[in-house]
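Report on the following structure.
The complex appears here minus one protein chain, its other protein chains still in place.
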Amino acid sequence: MQYLIAFLVGGTICALAQLVLDHTKLAPPHVLVGLTVLGAILSGFGIYEPFVKFAGAGALIPVCGFGNAIATGMLQEVKRLGWEGLFTGAFEITGLGVTAAVVFGSVIALVSKPKD
Amino acid sequence: MDPQQKAKQEAYQKLVKEHSPKPNAWKHVMWAFLIGGAICVLGQLMLDIFTKLERTETEAAAATLAAMIFLGAVATGLGFYDDLAEIGGAGTAVPITGFANTVVAAAMEFRREGIILGMGSKMFVIAGPVLVFGILSGFIVTLIRALLTGLF
Partner (left out) sequence: MAEKRIGQQTIILSNPPRIISHHCTVGPMEGRGPLAKYFDDILDDDLLGQTTPEKAELAILEQTINKTLNKKSLFVQDIQFYIAGDLLNQIISANFSARSIDTSFLGIYSACSTFTQGVGLGAILIDGGYADKVLSATSSHYQTAERQFRYPIELNVKRKPTNQHTVTGAGAVVLASDGDGPKITSVTFGKVIDLGIKDVNDMGSAMAPAAIDTLTQHLKDTGRTVGDYDLILTGDLSRQGKKMFTILAKDAGLSLGEKHQDAGVMIYSPQQPVGAGGSGCACSAVVTIGYVFKEMVQGKYSRVLIIATGALTNALTFQQGESIPGIAHAIVIEV
C-alpha cells in the first residue's frame, strides 16, 4: 500500500511539474526552485511533516522534500540553539545530500566523460 | 521603435504562436508521472530497507537520500540519465536523483577546464539556485515561525 501511495504522490508531483514546463515559458531550473521553495514554506507551516508520514518516499524523494529538509533542519537547530540555529540549520539534514552529490560527482567526473 | 516595425513584429509573433507545435501534453504528463512515480517507489523500497537497518526514522530517510543520490550519480556517469530524461521529462528532473544528475553532469562537463576552476567552480551551476532559494525560503519561514511561536 505504501508503495502505491509513494508512486501516486511522487508521480503526481512530477506530472504537475511537466504540465508547468509544457504550458509556460519556465525552464526546468525555475520549476525546481519553485518546488523547493514550496516544500520549505509548507514545512514552515507544519504541513509537510504529516505529508511525509502519509506519502513516505513520494514526499521525500521529489525536490520539494529538499526544501522541507532545509526548513526542518533550521527549526530543529533553532529549538536547540536559539537564533543561531537559523544559520546552522540549513545543512543539518541536507548536508548529507549535498556532500553525497559533491563526493559522487567528483569521483564520476574523474572517471567518466560526457557522451553524445 | 517605429510603429510600423512594431506592428510587423507583433503580427509575426502571433503567427509563430499559432503555428508552434503543441506538445503532446497527455503523453508528456503520463511519462513524467510513470517515471517520477517509479523513482519514488524505488525510494520507498530503500526507505523500508534502511528503516530495518537504522535506529531512527531520520537516519533511515538520510540513508535513503544518499542511496538515491548515488544511483542518480552513477546513471549520469554511465550516460544513461539524460536519455531517460528525454522520455521522462520532469519525472527525472524533480526527484532527488535529478538533483544528483545536475551536480554530476556539470562536474563531468566542466572537468575539462580543470579540477578547480572547471569542475570545482561549476559543479553547482544548475543546482545552485535550488540551494540558494531553498536556504532563503527556509530561513524566512523558520524566522517567522520562531517569532510567532516565541522560540526566541
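In this document, chain identifiers A and B correspond to the written order of the chains, with residue numbering beginning at 1 in each.
Following the convention adopted for this analysis, a residue touches a chain if its C-beta (ideal position, glycine included) is under 8 Å from a C-beta of that chain, and two chains touch if they have at least 3 such contacts.
Not measured: the values here are computed from a predicted model.
Asker: Using the touch definition up top, pick the residue from B:L15, B:L117, B:V132 or B:L147 that touches the left-out chain.
Answerer: Missing-chain contact among the listed residues: B:L15.
Asker: Based on the whole complex, identify which of B:V104, B:L131 or B:A146 touches the chain you can't see.
Answerer: Only one of B:V104, B:L131 or B:A146 touches the chain omitted from view, namely B:V104.
Asker: Which one, B:A93, B:V130 or B:A146, makes contact with the chain that was left out?
Answerer: Checking each option in B:A93, B:V130 or B:A146, the one touching the absent chain turns out to be B:A93.
Asker: Touching residues of chain A against the unshown chain: what are they?
Answerer: Residues of chain A in touch with the missing chain: 21, 25, 28, 114-116.
Asker: Considering the entire assembly, which residues of chain B contact the chain that has been omitted?
Answerer: Chain B touches the chain not shown through residues 8-10, 12-13, 15-16, 19-21, 23, 28, 76, 79, 81-82, 84-86, 88-90, 92-93, 98, 101-102, 104-106, 108-110, 112, 125-126.
Please note the rule applied: only the chains that are shown with their structure count from here on.
Asker: Quick one: in the complex, what on chain B touches chain A?
Answerer: These residues of chain B touch chain A: 23, 25, 28-48, 58, 61-62, 64-66, 68-70, 73-74, 76-79, 88-91, 93-100, 103-109, 111, 119, 123, 126-127, 129-131, 133-135, 137-146, 151-152.
Asker: Could you list, by residue number, the parts of chain A that touch chain B in their complex?
Answerer: For this pair, the touching residues of chain A are 2-3, 6-15, 17-19, 21-23, 28-29, 31-33, 35-37, 39-41, 43-45, 56-58, 60-63, 65-67, 70-71, 73-75, 78-79, 82-83, 85-86, 89-90, 93-94, 96-98, 100-102, 104-106, 108-115.
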